[in-house]
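Worksheet: one structure, shown below.
For this depiction, one protein chain was excluded, whereas all remaining protein chains were kept in their positions.
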Amino acid sequence: MTENYPALLVVVPLLSAFAIYGCSWLHRKSCLPLALLGLAIPFFISIRLLKTVFINGHVSYHLGGWAPPWGIAYEIDPLNALVLLAVSTVAFINLIATSGQIERIFPDRKGAFYALYLLFIVGLLGIVVTGDLFNLYVLLEIASITGYSLIGMGNPDRAPLASLNYVFMGTIGACFYLLGVGYIYIMTGSLNMVDVKGLLPPLYHTSAIIVAFIFCLVGIMIKMGFFPLHFWLPNAYTYAPSPAASLIAPLMTKVMAYVMIRLIISVFSPSFAFSSIQISRGVVWLACIAIIVGAVMALSQRDVRRMLTYIIVSEMGYIVGGAWIGNATAMSGAVLHIINDVLMTFCVFLSLGAIARSTKGYQIENFSGLFKKIPVTMATFVVSGLSIIGIPPTCGFFSKWYLILGAIEGGHYGFIVVLLLSSLINIILFFRIFEEAFFVYPKTNAVHTEGEASIAIAETPFVTLIPLVLTAILLIFTGIYSGSLIALIIKPVVSAGLL
Amino acid sequence: MEFLFTHLVAKYNFWLYIVLMMIGLYAMIAKNNLIKKLVGMNIFQTAIILFYVSVGSKKGGTIPIIEHGAGHTPHGIDPAHYVNPLPHVLMLTAIVVSVSTFGVALALAIKIYQRYKTLEEDEILTRIRES
Amino acid sequence: MKKLALLIVILSGGLLLYATKDFPPWGDPHSPASMHVSPRYLMKSLEETGVPNVVTSILADYRGYDTMFETTVIFCAGIACFMLLRKFEAQSKDVYYRHIPTGITIHVKGGKQIPPTSKEFEKIDAIWTPYDLIINTVSRFLVPFIQLFALYVIAHGHHSPGGGFQGGVILGASIIVVAIAFNLRTAIKRFGEKIDGIMSALGVFIYSGIGAICVLLGAEFLNYGTLARILPVSKIMARSHGILGVEIGVGIAVMAVMVCIYNNVASEGKHDEGL
Partner (left out) sequence: MIWQLDLAILTLVIVCAIAAITVKDLLATAILFGAYSFMMCLLWSIMAAVDVAFTEASVGAGVSTVFFVAAVFRTTRRTKD
């Protein structure tokens, strides 16, 4: 069974999604346990896989028993396994934390919701693990279609339009990627990543391959909400229902960023991406603009959730910039930032979802006096906020540190300035909220009058609170161990890829 | 001129798919009506499918169903007699994906219409701004 | 906006056009796309899987994993439409009935209904279309033949164009024909929502279940050859049978999903009045 883990990782949640939807018509109570089971197994499998690849270095799995260029293969290296672990952890914890909310918001269609939830995770896990360019497209579409419908279930006034815009942009992105793959296919005749990498070097100078690379890149950048192509992102994530927002916002964009890094390292070689075509400096400058625009736009928002979506835009700038500086340190920083950003965005969205129980809306004014009412939930919010700002020992600091080191090494000082500047803006952003929550007391005398009012805004229930605290601890934990994470897992793979 | 003509005959299929793709992309970005945008999206997707199918075609190739006798040489089956089947497989998947996206997008469009009673994007945006 | 769109379109079109100069000529049998991977499928498909239609053998076997996710995509679309549109509570207050012997229509207001026991009245759509004998009879005659053809397409996918997906769509279309020619309520009475939901899940479950059986038998996921251990056939025929099983799963799922999307889109999720 152990050798089948790469397939089971994706297939177990897939099978359980089908079982859940079937069960939703027969026996509704079994939906949630099935969903939990369907996410717990991939979580344990991804831990085991990380262990296996850490020892063996690389796992290749041939689906259907057909050898790679003809069949589809899964390729797992330590980098993949790390991202897999992050994805499956977030999915599992989020389901535990938000199951109560899901049952409350969608009582009559929770089976469908859980099925879509699991299929979204299937898509993301498959994207990370697959070694076939076309298979990646199909999985991308699974993740996107489930994402569209999960987002479309949100705020009935705005969510459908936001989601439809996401459909249009997402489809353009996926089609551009597909066009790029078509250009690769017509020039090489293969779809397997390893095989394509071997066939490409004599074709590097051809315009078809350069255009293929640009189209794949643009398609993926649309999907990850990179700066000039980010218009769909803030609305889609702001109006999504909160269990879906805390799932999609951390995962989708980061997994796409990982796909970009994977395309650079293991399909087109870094020497092609960074030196053959002269776009790397341009992309880094674009990333700088993305960081600044994201931060400034975040500053102008009064709605906390909308502010966070702009922070995501700015974080994508960090990752893309780090990846395109083009040396091993910056690339390791970018990969570490993907992992960290998954965790911190997840923590901040999850705690925001928990806070929203006690407030009327997501406006900053609603946060007044929250520290008194829900101290633990606010503490997790503070931890994730500090991590996004980048204050040690939270994990955000360490990835920014590696990014800065890499930028110095690559001589890209503009990126450093922008990075520090956006950290300063993040400080303003978050301390604005902390101040409101800590020092300002609500003008209404809700706390002091009756006992009833204080019950209504009591601390988050344990089923949400424990996962939340766990995530916050994980943020610090990852921060402390990020040195060994870089040295043992990320750096060896990245350096081997960059050579 | 001679050069242009040989290029034209050799590649007009690829060029026309690009024209179709441009029509679709233009409709997706510039049109105001949501359903029109959807049609543009579908045209875009079918243009890409056309491109892939063009990649797979071979002059003098027949449909990729191996019949007893046809295309057999003493050494087995000669692949040059049959068109390349791999792009067809990929495009079956792409067609399915496009119809799925179409279904979901129609559902979203109906939901928008239920709320705003219009499908014009600018009218919806003014309604949102007013409220 | 229009100028920006034109700019983007011309830019991307120009890039794509520029790249075609390195393409091999159209229809060239010696282009890399036709030389590298695909010859093996054409040469070996018949002896390795026993399926003459190479497209089917690649679809369901060599790249069967893609096809499993393709079916999953369509399943996603089905539940997405259900999730986004379905309204369980909303029943329209005004109901229209037709008195069958006389053909007189009655408009009942205020949520009241004529008890379904009375056989003389039938519920009709708000936008009443005349009861058309020709359309009804022809579609009633046509449906079994459409379904028979669909089953042929699914079962004969090994030897001729077609397969689970096309057959499933045609099967779904046969039910949609009933919904259009009569009305949505008749179609739902024949093929209920619950059955529909379960069948859509069952179809994809059959596909991935066959793959999972291969894992349980000790081979890779979707390696149908290993089914020979439980089926009384050779390894090659086991692959062929595995492909058939998978196609049947795809057919069931696609049929159910097509009906589900149609029902929800045509009635805005209320499942009372269709097209």
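Things to note:
For reference, chains read A, B and C in written order, and residue numbers begin at 1 within each chain.
As a working rule, a contact is a pair of C-beta atoms (placed from the backbone, for glycine too) under 8 Å apart; a residue touches a chain by one contact, two chains touch by 3 or more.
For clarity, every value in this text was computed on a predicted model and none was experimentally measured.
Across the entire complex, contacts from the unshown chain go to B, C.
Set against the missing chain, the residues C:Phe165, C:Phe205 or C:Phe221 yield one that touches it, C:Phe165.
On the side of subunit B, touch with the chain left out of the figure occurs at residues 9, 12-13, 16, 19-20, 23-24, 27, 31-33, 35-36, 39-40, 42-43, 46, 49-50, 53-54, 56-57, 59-65, 83, 87-88, 91-92, 95-96, 99, 102-103, 106, 109-110, 113, 118-120.
Residue-level contact of subunit C with the missing chain is found at 27, 53, 55-56, 59, 161-163, 165-166, 169-170, 172-173, 176, 180, 258, 261-262, 265-268, 274-275.
The rule we apply is simple: only the chains that are shown with their structure count from here on.
Just to note, of A-B and B-C, the chains joined by more C-beta pairs in contact are B-C. Computed from the mean C-alpha positions, the centre of subunit A lies at a distance of 32 Å from the centre of subunit C. Separation between the centroids of subunit A and subunit B, computed from CA atoms only, is 30 Å. Spacing of subunit B relative to subunit C, judged by their CA centroids, is 19 angstrom.
Among the residues of subunit B, those in touch with two or more other chains are 21, 25, 55, 87, 90, 93, 97, 100-101, 104, 107-108, 111.
Annotation for subunit C: residues touching 2 or more other chains are 12, 16, 20-21, 23, 31, 33-34, 37-38, 41, 63, 66, 69-70, 73, 76-77, 80, 84. Partner subunit C is touched in their complex by these residues of subunit A: 1, 4, 7-8, 11, 14-15, 18-19, 21-22, 24-26, 61-66, 69-72, 108-109, 112-113, 115-116, 119, 122, 126, 132, 134-135, 138-139, 141-142, 145-146, 148-149, 152-153, 160, 179, 183, 185-191, 199, 206-208, 210-212, 214-215. Against subunit A, the residues of subunit C that register as touching in their complex are 12, 15-16, 18-24, 31-38, 40-41, 61-66, 68-70, 72-73, 75-77, 79-80, 82-84, 86, 88, 194, 197-198, 200-202, 204-205, 208-209, 211-212, 215, 219-225.
Against subunit B, the residues of subunit C that register as touching in their complex are 1-2, 4-6, 8-10, 12-13, 16-17, 20-21, 23, 25-29, 31, 33-34, 37-39, 41-43, 45-46, 52-55, 58-59, 63, 66-67, 69-71, 73-74, 76-78, 80-81, 84-85, 159-161, 165, 261, 264-265, 268.
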